[in-house]
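The complex is shown incomplete by one protein chain, all other protein chains being positioned as in the whole.
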Amino acid sequence: MKLRISAYGIARDIMNGSSTDMDLTEVKSTGDLKNYLIDTYPAFKDLLSFSLAVHEEYREDDYLLNDGDEVVIIPPVSGG
Amino acid sequence: MKLRISAYGIARDIMNGSSTDMDLTEVKSTGDLKNYLIDTYPAFKDLLSFSLAVHEEYREDDYLLNDGDEVVIIPPVSGG
Amino acid sequence: MIDIQIKADPLDVEISYRQVVDAAAGGNVQFIGTVRDQTKGKKVMRLEFEAYEPMAIKEMTKIAHYITEKWSAIHVSIHHRVGTLKIEDIAVIISISTPHRQAAFEACQYAIDTLKETVPIWKKEVFEDGEVWVAAHP
Partner (left out) sequence: MIDIQIKADPLDVEISYRQVVDAAAGGNVQFIGTVRDQTKGKKVMRLEFEAYEPMAIKEMTKIAHYITEKWSAIHVSIHHRVGTLKIEDIAVIISISTPHRQAAFEACQYAIDTLKETVPIWKKEVFEDGEVWVAAHP
């Protein structure tokens, strides 16, 4: 499955870039993608939390991804 | 005892003036003055409340007045 | 800093805000009380405010001191207008800055609630067919 991964804040620093295309055969859900990201970039484990958004909404771990989805990594927010 | 009585808001309307001098032989305390005012201007009885201030402070009914005091009648406040 | 004013001129939210902003403040909360166009369904034409000024300043200063103590407020500004106000005019602005924002909300709410109970200021609502001193009667 082809995905575009975008990252903000500290997630961008961890991935060393704001956007990257990935082709991941084992990934079906946002939960799978989270596991893949933690394996690939262990620094994600040290965050207070990190969430994934698809179509501008937070998604639970069981959200099924579609080929071509843009997934945005949301590290702990700190607006205001 | 000579007193200067000042009135604001509806109290001024009830007394028909913002300030008046009174010489009241029977009045010793703010409580006495309240009773005198209610007797003289029965409309004070219809108010939600009315308080007396001397030297810019609210005074309980047992506050003893001095000759020459200015007493301010404070009907229910409604600022803000 | 505590700033208490009773003014016949229009009040200004920006001026009030600038009085309280501070490099140490984590939260600034403003309450702005404005004139409503109706009371119990009756159309209000204008409001007339009057104050027993020296005592009103004293009572508002007490509120500001209490807030400074209880909620560690950094700055407190309370400006109240007197005279004739039309609909949407500002009657009162309370601005408070505190190190943490929760305190600013609590302090600001305390300030307006207490002001309405203790500060000798009165307003008269003027309708098309008469006028009434607000809250005077049960």
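Per-chain residue numbering starts at 1, and chain names A, B and C are given in the order in which the chains are listed.
The criterion applied here is as follows: a residue touches a chain if its C-beta (ideal position, glycine included) is under 8 Å from a C-beta of that chain, and two chains touch if they have at least 3 such contacts.
These numbers were taken from a predicted model, which means no experiment stands behind them.
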Missing chain: touched chains present in the view: A, C
Of A:22, A:38 or A:74, which one is in contact with the hidden chain? A:74
Residues of chain C in contact with the chain that isn't shown? 12-14, 17, 21-34, 36-38, 87-88, 101-102, 104-105, 108-109, 112
Determine and list the chain A residues touching the chain excluded from the picture. 6, 8-10, 13, 46-48, 53, 56-58, 72, 74-80
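The working rule: only the chains that are shown with their structure count from here on.
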Cα centre of chain A to Cα centre of chain C, whole Å, reads 48
In whole angstrom, how far does the Cα centroid of chain B sit from the Cα centroid of chain C? 26
Do you know which chain A residues sit against two or more other chains? none
Flagged in chain C as touching 2+ other chains are none
